[in-house]
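A single protein chain has been omitted; all remaining protein chains appear in their positions.
After this line comes chain A, so read on.
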(Lines give C-alpha, C1' and ligand atoms only; values in the text may rest on other atoms or scores of the structure.)
Protein backbone atom coordinates (compact mmCIF):
# COMPACT_ATOMS: atom_id res chain seq x y z
CA UNK A 1 0.00 0.00 0.00
CA UNK A 2 1.26 3.42 -0.86
CA UNK A 3 1.08 6.31 1.55
CA UNK A 4 -2.25 7.99 1.97
CA UNK A 5 -2.71 11.56 0.86
CA UNK A 6 -4.36 14.30 2.82
CA UNK A 7 -7.16 15.12 0.41
CA UNK A 8 -9.12 18.37 0.46
CA UNK A 9 -12.28 18.66 -1.60
CA UNK A 10 -15.18 21.07 -1.66
CA UNK A 11 -18.35 19.11 -2.31
CA UNK A 12 -21.68 20.90 -2.70
CA UNK A 13 -20.17 23.99 -1.09
CA UNK A 14 -18.91 22.14 1.96
CA UNK A 15 -15.20 21.64 2.68
CA UNK A 16 -14.15 18.03 3.25
CA UNK A 17 -10.83 16.57 4.33
CA UNK A 18 -10.00 12.90 4.21
CA UNK A 19 -7.14 10.48 3.78
CA UNK A 20 -7.02 8.49 0.56
CA UNK A 21 -4.55 6.49 -1.45
CA UNK A 22 -3.73 8.26 -4.71
CA UNK A 23 -5.05 5.26 -6.66
CA UNK A 24 -8.51 5.50 -5.12
CA UNK A 25 -11.09 6.71 -7.60
CA UNK A 26 -13.03 9.90 -6.93
CA UNK A 27 -16.33 7.97 -7.04
CA UNK A 28 -15.14 5.65 -4.26
CA UNK A 29 -13.95 8.54 -2.07
CA UNK A 30 -17.26 10.38 -2.52
CA UNK A 31 -19.43 7.36 -1.78
CA UNK A 32 -17.44 5.38 0.74
CA UNK A 33 -15.56 8.04 2.69
CA UNK A 34 -17.76 11.10 2.44
CA UNK A 35 -21.07 9.21 2.33
CA UNK A 36 -22.21 11.11 -0.76
CA UNK A 37 -24.03 8.31 -2.56
CA UNK A 38 -25.97 10.29 -5.17
CA UNK A 39 -23.43 9.57 -7.91
CA UNK A 40 -23.70 5.85 -8.70
CA UNK A 41 -21.24 3.24 -9.89
CA UNK A 42 -22.60 1.71 -13.07
CA UNK A 43 -20.02 0.35 -15.48
CA UNK A 44 -16.95 1.78 -13.76
CA UNK A 45 -15.34 2.00 -17.21
CA UNK A 46 -16.27 5.59 -18.19
CA UNK A 47 -19.06 4.51 -20.54
CA UNK A 48 -22.36 4.77 -18.66
CA UNK A 49 -22.20 8.16 -16.94
CA UNK A 50 -24.01 7.07 -13.74
CA UNK A 51 -21.06 8.46 -11.74
CA UNK A 52 -21.22 11.90 -13.39
CA UNK A 53 -20.33 14.80 -11.10
CA UNK A 54 -19.47 18.42 -11.78
CA UNK A 55 -15.79 19.16 -11.15
CA UNK A 56 -14.41 22.66 -11.62
CA UNK A 57 -17.46 23.65 -13.67
CA UNK A 58 -17.33 20.67 -16.01
CA UNK A 59 -19.15 17.35 -16.14
CA UNK A 60 -16.79 14.44 -15.51
CA UNK A 61 -17.08 10.74 -14.85
CA UNK A 62 -15.93 10.21 -11.27
CA UNK A 63 -14.95 6.59 -12.02
CA UNK A 64 -12.15 7.83 -14.28
CA UNK A 65 -10.58 10.43 -12.02
CA UNK A 66 -8.08 9.46 -9.34
CA UNK A 67 -8.70 10.97 -5.93
CA UNK A 68 -5.26 12.55 -6.21
CA UNK A 69 -6.17 14.34 -9.44
CA UNK A 70 -9.18 15.87 -7.71
CA UNK A 71 -7.04 17.39 -4.94
CA UNK A 72 -8.37 20.89 -4.28
CA UNK A 73 -11.32 20.54 -6.65
CA UNK A 74 -14.81 22.00 -6.30
CA UNK A 75 -17.37 19.28 -6.88
CA UNK A 76 -21.13 19.33 -7.25
CA UNK A 77 -23.21 16.16 -7.06
CA UNK A 78 -26.93 15.64 -7.41
CA UNK A 79 -27.24 16.28 -3.66
CA UNK A 80 -26.10 19.83 -4.31
CA UNK A 81 -28.88 20.53 -6.81
CA UNK A 82 -32.04 19.70 -4.87
CA UNK A 83 -33.37 17.93 -1.81
CA UNK A 84 -36.50 15.82 -1.14
CA UNK A 85 -38.31 18.85 0.30
CA UNK A 86 -37.19 21.15 -2.47
CA UNK A 87 -36.58 19.44 -5.77
CA UNK A 88 -34.60 21.14 -8.52
CA UNK A 89 -36.64 21.99 -11.62
CA UNK A 90 -34.81 19.24 -13.48
CA UNK A 91 -35.83 16.71 -10.84
CA UNK A 92 -39.44 17.93 -11.01
CA UNK A 93 -39.44 17.61 -14.78
CA UNK A 94 -37.89 14.13 -14.73
CA UNK A 95 -40.77 13.13 -12.43
CA UNK A 96 -43.45 14.86 -14.46
CA UNK A 97 -42.26 13.53 -17.83
CA UNK A 98 -41.37 10.03 -16.59
CA UNK A 99 -37.69 10.58 -17.38
CA UNK A 100 -36.82 7.54 -15.29
CA UNK A 101 -37.99 4.02 -14.61
CA UNK A 102 -35.52 2.17 -12.38
CA UNK A 103 -33.77 5.46 -11.54
CA UNK A 104 -30.24 4.14 -11.41
CA UNK A 105 -28.91 6.47 -14.11
CA UNK A 106 -30.95 9.46 -12.92
CA UNK A 107 -28.45 11.20 -10.58
CA UNK A 108 -25.85 11.19 -13.35
CA UNK A 109 -28.43 12.27 -15.92
CA UNK A 110 -29.59 15.19 -13.82
CA UNK A 111 -26.09 16.31 -12.84
CA UNK A 112 -25.04 16.23 -16.48
CA UNK A 113 -28.25 17.94 -17.68
CA UNK A 114 -27.75 20.68 -15.09
CA UNK A 115 -24.30 21.53 -16.47
CA UNK A 116 -25.61 21.30 -20.03
CA UNK A 117 -28.27 23.91 -19.22
CA UNK A 118 -25.70 26.12 -17.47
CA UNK A 119 -23.60 26.08 -20.65
CA UNK A 120 -26.54 26.29 -23.06
CA UNK A 121 -29.78 27.50 -21.43
CA UNK A 122 -31.92 27.02 -24.57
CA UNK A 123 -30.71 23.88 -26.30
CA UNK A 124 -32.39 22.28 -29.30
CA UNK A 125 -33.47 18.64 -29.04
CA UNK A 126 -30.41 17.69 -31.08
CA UNK A 127 -28.12 19.61 -28.72
CA UNK A 128 -29.69 17.86 -25.73
CA UNK A 129 -29.14 14.45 -27.32
CA UNK A 130 -25.52 15.32 -28.22
CA UNK A 131 -24.87 16.84 -24.80
CA UNK A 132 -26.35 13.84 -22.98
CA UNK A 133 -24.61 11.23 -25.12
CA UNK A 134 -22.25 10.26 -22.30
CA UNK A 135 -25.09 9.03 -20.11
CA UNK A 136 -26.73 5.67 -20.74
CA UNK A 137 -30.25 4.68 -19.67
CA UNK A 138 -31.40 1.09 -20.15
CA UNK A 139 -35.08 1.74 -19.33
CA UNK A 140 -36.59 4.81 -20.89
CA UNK A 141 -35.36 4.84 -24.47
CA UNK A 142 -34.27 8.45 -23.77
CA UNK A 143 -37.38 10.08 -25.25
CA UNK A 144 -38.76 11.16 -21.88
CA UNK A 145 -35.34 12.19 -20.59
CA UNK A 146 -34.97 14.56 -23.53
CA UNK A 147 -38.51 15.86 -22.98
CA UNK A 148 -37.81 16.45 -19.28
CA UNK A 149 -34.61 18.39 -20.00
CA UNK A 150 -36.26 20.56 -22.66
CA UNK A 151 -39.17 21.26 -20.29
CA UNK A 152 -36.75 22.13 -17.49
CA UNK A 153 -34.90 24.52 -19.82
CA UNK A 154 -38.18 26.32 -20.59
CA UNK A 155 -39.09 26.58 -16.92
CA UNK A 156 -35.63 27.74 -15.86
CA UNK A 157 -35.65 30.41 -18.57
CA UNK A 158 -39.14 31.55 -17.54
CA UNK A 159 -38.02 31.75 -13.90
CA UNK A 160 -34.97 33.76 -14.91
CA UNK A 161 -37.12 36.18 -16.93
CA UNK A 162 -39.60 36.56 -14.08
CA UNK A 163 -36.73 37.38 -11.73
CA UNK A 164 -35.39 40.14 -13.99
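Keep this in mind: a contact is a pair of C-beta atoms (placed from the backbone, for glycine too) under 8 Å apart; a residue touches a chain by one contact, two chains touch by 3 or more; residues count from 1.
By definition in this document, contacts and distances are computed from a predicted model.
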The complex's invisible chain, by UniProt name, from "Carbon-monoxide dehydrogenase medium subunit", "ABC transporter ATP-binding protein", "Cytochrome c oxidase subunit 1" or "Phosphate transport system permease protein": "Carbon-monoxide dehydrogenase medium subunit"
Touch as defined at the start, partner being the missing chain; which of A:9, A:29 or A:65 qualifies? A:65
Against the chain that's been left off, what residues of chain A make contact? List them. 1-3, 5, 21-23, 25, 44-47, 49, 52, 58-61, 63-66, 68-69, 71, 112, 116, 130-134
